[in-house]
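Every protein chain except one is present and positioned as in the full complex.
Letters are used for the chains, namely A, B, C, D and E, taken in the order the chains are written, and counting of residues starts over at 1 for each.
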Amino acid sequence: MRILLINPNISVSVSNLIRAEAQRAASPGTQIEVVTAPLGVAYIETRFESIIGAYAAATLAAEHEAQHDALIIAAFGDPGIRGIREAVNVPVVGLTEAALMSACLLGSRFSIIAISRRITAWYRECVQANGLIDRLASIRCLDQPLRDIGAVQADHETRLRALCQQAVEEDGADVIVLAGAPLAGMARTIREHIPVPLVDGVSSAVRHAETLAALAPGRARAGSYAPPPAKAHQGLPPALQALLERGPIH
Amino acid sequence: MRILLINPNISVSVSNLIRAEAQRAASPGTQIEVVTAPLGVAYIETRFESIIGAYAAATLAAEHEAQHDALIIAAFGDPGIRGIREAVNVPVVGLTEAALMSACLLGSRFSIIAISRRITAWYRECVQANGLIDRLASIRCLDQPLRDIGAVQADHETRLRALCQQAVEEDGADVIVLAGAPLAGMARTIREHIPVPLVDGVSSAVRHAETLAALAPGRARAGSYAPPPAKAHQGLPPALQALLERGPIH
Amino acid sequence: MRILLINPNISVSVSNLIRAEAQRAASPGTQIEVVTAPLGVAYIETRFESIIGAYAAATLAAEHEAQHDALIIAAFGDPGIRGIREAVNVPVVGLTEAALMSACLLGSRFSIIAISRRITAWYRECVQANGLIDRLASIRCLDQPLRDIGAVQADHETRLRALCQQAVEEDGADVIVLAGAPLAGMARTIREHIPVPLVDGVSSAVRHAETLAALAPGRARAGSYAPPPAKAHQGLPPALQALLERGPIH
Amino acid sequence: MRILLINPNISVSVSNLIRAEAQRAASPGTQIEVVTAPLGVAYIETRFESIIGAYAAATLAAEHEAQHDALIIAAFGDPGIRGIREAVNVPVVGLTEAALMSACLLGSRFSIIAISRRITAWYRECVQANGLIDRLASIRCLDQPLRDIGAVQADHETRLRALCQQAVEEDGADVIVLAGAPLAGMARTIREHIPVPLVDGVSSAVRHAETLAALAPGRARAGSYAPPPAKAHQGLPPALQALLERGPIH
Amino acid sequence: MRILLINPNISVSVSNLIRAEAQRAASPGTQIEVVTAPLGVAYIETRFESIIGAYAAATLAAEHEAQHDALIIAAFGDPGIRGIREAVNVPVVGLTEAALMSACLLGSRFSIIAISRRITAWYRECVQANGLIDRLASIRCLDQPLRDIGAVQADHETRLRALCQQAVEEDGADVIVLAGAPLAGMARTIREHIPVPLVDGVSSAVRHAETLAALAPGRARAGSYAPPPAKAHQGLPPALQALLERGPIH
Partner (left out) sequence: MRILLINPNISVSVSNLIRAEAQRAASPGTQIEVVTAPLGVAYIETRFESIIGAYAAATLAAEHEAQHDALIIAAFGDPGIRGIREAVNVPVVGLTEAALMSACLLGSRFSIIAISRRITAWYRECVQANGLIDRLASIRCLDQPLRDIGAVQADHETRLRALCQQAVEEDGADVIVLAGAPLAGMARTIREHIPVPLVDGVSSAVRHAETLAALAPGRARAGSYAPPPAKAHQGLPPALQALLERGPIH
């Protein structure tokens, strides 16, 4: 099985974190690849940046879908996930969706630990868009400038562990989601210090993508996730053009 | 006052409908301009196409914000609205937001009349994202191929009027929203035949944009709609680059 | 265009604040009038007092509707708004509805700043009745006796500004609504000190009323906002009698 | 124990229905009285009429509270209930609240049977204001002119029974609420023909009022149901004046 | 009238508290009986223990229903309530349902005071299952080991009173529910010290059970609370067997 993780941002250091955790999480026989967006920002922490990330992710998904059994949008917040799911022929999983689904299988209410204050508004709206706001115990966050987006784990471990602890003790979290690709893999490192299950988006996404590819529930040919009807267009990259011209599946 | 309507799609015929209704709705002294996306699709009816429309709208907003007092994202569904609102320094209004706010001032529950079945899923999610799903009485839609996106009003007037009537009689709608830029201006035409208030997105957006520009409630310098923090980037159009480098307002 | 603001309370000093802000906010050519309730209380801060305010507002609306293009119920909490909207033939806007709609066009979540602790329960129920509770970040309030209802702005400016700041920093408000007619116009005064958009009910209501009057979306002749069916009655003021006898519009 | 039912409308024939069912439902030793509003309408079916009904009910409650152990607002929709509850010193129960609470003790989801189409929008908003909209299976209604508000039961029994049956079979109702004082007592008559529990507002209200009076949970002296703070007023009936001057309880 | 309170736990000391308060609350002529579960735990504070309690309660209900006019599941959290309601032929009331319904008749928002931190998650889910989460102001709890489950009231009165006070002052509670059979009767003791109505589950349940038995709204013969269809089974206690074999009512 071949799974592609799409980093919709330009940070190669984050792609390396993603790849490492994806490989640790993958089942035997699963082949992991990671692509990094050629255009975009270092990491997404605003709704504005997510517009760019969604466009980059959609373009990469269009270019690469044919060679993979499943795609993963490897940024928390899942930029473009629903649109990409409509357009490509393989299962698509996002880090947020995947982490929330894992969390829901482990407890009633979850907290999210985020890497900046600014990013929390977008995350909250993502949880709402997933229809799970009633299970959100809290979002807690780092509140300092990030020296190096690839080194957040090492720079802030103590504070991140304290945030987890507060979520359990003060907010009633049954499960903690460590949010954001820059924290990929950290759950493994600090798990023993946290008294509730700790969920990582990358590893959850890899396993859920394997599950969807293995169960093969079928591609939507009707309803709101069927391929977009063929439509006039102009000025778009060739891969997006191809998807816009593909039309219905019979 | 100068207001720019951004058609995030490539259809010049729809831009013409938008311009005509915007000029009819504008107050004396308001100057209306419309730009049409140089890249994208004929019209948005899927989440996938809205990714492209959001990117196109953000780029156009970045290019033009300095010359206008307010911007309007002139496609129902408001592609990119929240992100663009963060990034630009003038008020930004979307057709959906504007129509829903008008509707909420006219009754308790509203129905939306849409131009295709496929588009209704995206509209429903837009209403949810606005937190107003409990006031949605129904979404009703045309269910035939559209011969010409610029001629929907003429081609389907009888059916559109029937859908309005059903929403009132069967779904409990207090107000009807005619959704989609291709229906811009139609509310004026058919209003006398419909027994409840009829809301048009373009005219609502123009008036609400005037209101926000006139009341000048202030630009967010803190919170989740402050300008995005300056951030490393690559490969983006110059106008987007400029927004990403602008950083905080003091 | 003639717009009437109905103060459903007996405080002439508050009517003066309302009139001043309404005139500042109105478009050129709009004529502003304010009436003060001949019966009722100094200001409404309980559900009980809102019963009286709603009755007073309905009576004044019935008396004056024929001479105006739109009515405004000029007390936060909008006593009687839905019922009055059914009965009169011109658009009716309330301070709360108007402020919430403005706030929704400026950000995702809003906080309300109120003039007493007691009043906050009623405000919360108004936000719920508008279906917008999921967008309410917080209600913060003054918590001291009010020396003079017409002088709250001057007496409590420092504290009110501090409450705004807390709503942004601690509650995640994207927008602040200064609630209550006694704060009419204060947004203009303190705006530069507050880092997010600041919304005023009176000015929002005036502009939205102008918009509804200008767009002329149509009066409900069917559905739940059609005129009440003619019905037997007794003991009511002549203006209310007239509305109860009017019956359906054809 | 003395319980007063306040008919906020002017229909003596409906007051007679209310009294008869209240007496059938009351425990031994409970004394039932009914007052009919001296001003108002024949029955409430719009939000506008409920403004009048609330004012009439508040005035009657103020006049009579001292002589009774509990008050009942005897119109479905409970006009003024929350405000009256703040102001008087005895428990206050409304027909809607009482019926919904009974229904919630008998099943998961309930349907409401109403006497006119127009009235259903107001009922729906009442269920929402009670926070119970997720348990509402449906509202079904008569849809013909009512010859005589005191004779609805006799005139429409067949149709009302059919509506109950449809609510069970098509809407998933576990319980049926027969709504509106004009249907007072009808549950007893048709119960054997309906395959789910049938709830009547008047009898529920009488029993719940007895319960609250017997359990004596205490009158709010703090929070949002404490007596309204004493406040300047003018032009009001003496009984309302007295409540507005009473001020806090210590 | 004969009412049976089923303590689904094994604590005789708690059964004694339950009996005492039930007798104080009952109307003249009502005969109160209490049974204690022969199998189970001392008291339920986890979802796991509630599985056991539900099974014990169902078995006892099956054994005793024929001799009573109404049953009460006398543990807060109402283990098994909905299932038991389907299966037996008399009304069934739970302490949580009963207390919440009383609270809803006394104010808009309620707080729950609980005897341990662990128990609060289960209580929160019960409020949600009742559809009333939007009216929950807070759950506050004791946070110390309980020396003797039958002596919680005496051991912790000061702290419990302080929790009530905090719920009113900090959380906006209009009403307080003292939760858990171990607190049965305490509302009477401390009521005068608490400035809002105080609700007790046992007394509420007794009165509401009397009401349902007296109003006789009818037993469900259709819908989701009709008796379970007869079904193959094995290995169950005789009383459960009998219910499973009973089948539909005609």
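Keep in mind that, in the parts below, contacts are C-beta pairs under 8 Å (C-beta built on N, C-alpha and C of every residue); 3 or more make two chains touch, one makes a residue touch a chain.
Bear in mind the structure is a predicted one, so any value in this text is a computation, not a measurement.
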Among shown chains, those touching the left-out chain: A, B, D, E
Residue touching the undisplayed chain, where the options are A:E49, A:D69 or A:D174: A:D174
Selected from A:G40, A:G53, A:P91 or A:G150 as touching the chain missing from the view: A:P91
Interface with the unshown chain - residue positions in subunit E: 10, 38-43, 45-52, 54-55, 58, 80, 82-87, 118, 120-122, 125, 128-129, 223-224, 226, 228-229, 231-236, 240, 243-244
Absent chain, residues of subunit D that touch it: 108, 134, 172, 174
Missing-partner contacts on subunit B, residue numbers: 120-121, 125, 128, 133
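FYI, only the chains that are shown with their structure count from here on.
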Listed chain pair B-D, A-B or B-C that repeats interface D-E [over half of contact pairs the same by residue number]: B-C
Chain whose Cα centroid lies at the greatest distance from that of subunit E: B
Euclidean distance of C-alpha centroids - subunit A vs subunit C, Å: 43
Numbers and ranges of subunit A residues touching at least 2 other chains: 120-121, 125, 128
Touching chain combinations (by label order): A-B, A-C, A-E, B-C, B-D, C-D, C-E, D-E
